[in-house]
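Only one protein chain is missing; all other protein chains are in place.
Presenting chain A:
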Amino acid sequence: MAEILVLVEHIDGEVKKVTLELLTLARSLGSASAVWAGPGYSESARARLAEYGADKIYVAGSEEIVDYVVAPKAELLAQLVASASPAAVLVAATAEGKEVAGRLAIKTDSGVITDAVGLGDGFVAEQSIFGGGVNVRARAVKGTPIVAVRPNSTAPEASAGAGAEEQVTVALSDAAKGARVVERVKQEKGARPELTEAAIVVSGGRGVGSAENFAVIEKLADALGAAVGASRAATDAGWYPHQFQVGQTGKTVSPQLYIAAGISGAIQHRAGMQTAKTIIAINKDSEAPIFELADFGVVGDLHQIVPQLTEEVEKRK
């Protein structure tokens, strides 16, 4: 079976959920090979990757790979593309994952597809563009298809792979060492899942009314084990930090469940969440465009509805 490389996303030695999704997807199209870049690899990581179907695991554990911005990961993958001749390379469509894909495409003279929400025979990718208004099927026509797949595009399913480990060394070029990471600054994020990866996202908008009132949104998110998002109106007003903005100029999320509270649903916002599987809207304006997207909507005051919903969720746990 044709080998498909999957670049592993990991933090503090833990394999991220999106990688399990990509392994599941790779398995449906060929034989999945995981590529671990940077330090932190361990037996438990190996077991996790094998559990989700990695037949092979390439490990390039050198610290140097993460000491410089993006380019070393692209060089590592390019080296593997040359030596293993895979049928395709999959990366997570995170901001950095897409940059890796872009540089890899140039190095290997290959086509690249970004933000795929599905991938089928012939590596034809599905994309949702223009704020969800148009569905596109696209593919690479030169080289090795390189596809950046959005988190939550596939449900991860365990199915044991051989998990054969292969150590890889990569001699970085000088060009790859141009931008050195001198410090990583971790800002408090608490126990909540990462916004772009979360299966459930609860977002607040203008209707929330103040920074203090975002506690209402956070409580519901915590009851559901969800990430918190915000509309641009809310981040522009300074009620919630900008990195949590969901929308055209912020993060794009594609969760199983998206709850929009006090968000009208302008294109700016819809572009960031329209591919969510199930959408719940809570807004006091019955004419708000968000209701056109909603699988379930409640017209009313979020300050009454959201706490009641939180209480019900807690009760049913």
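One rule holds for everything that comes next: a contact is a pair of C-beta atoms (placed from the backbone, for glycine too) under 8 Å apart; a residue touches a chain by one contact, two chains touch by 3 or more; residues count from 1.
Going forward, contacts and distances are computed from a predicted model.
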item: Hidden subunit of the complex - UniProt protein name among "Electron transfer flavoprotein subunit beta", "FeS assembly ATPase SufC", "Gluconate 2-dehydrogenase subunit 3 family protein" or "Branched-chain amino acid ABC transporter permease"; value: "Electron transfer flavoprotein subunit beta"
item: Identified contact with the non-displayed chain, of A:G143, A:P156 or A:G209; value: A:G143
item: Given A:L7, A:L29, A:I57 or A:A71, the one touching the chain that is not displayed; value: A:A71
item: Of A:S83, A:Q167, A:S210 or A:Q304, the residue in touch with the unshown chain; value: A:Q304
item: Residue ranges of chain A at the interface with the undisplayed chain; value: 11, 69-71, 74, 94-96, 98-103, 105-107, 109-115, 124, 128-143, 175, 178-187, 189, 194-196, 200, 224, 242-243, 245, 248-250, 252, 256-257, 267-268, 271, 278-280, 282, 286, 291-301, 304-313, 316-317
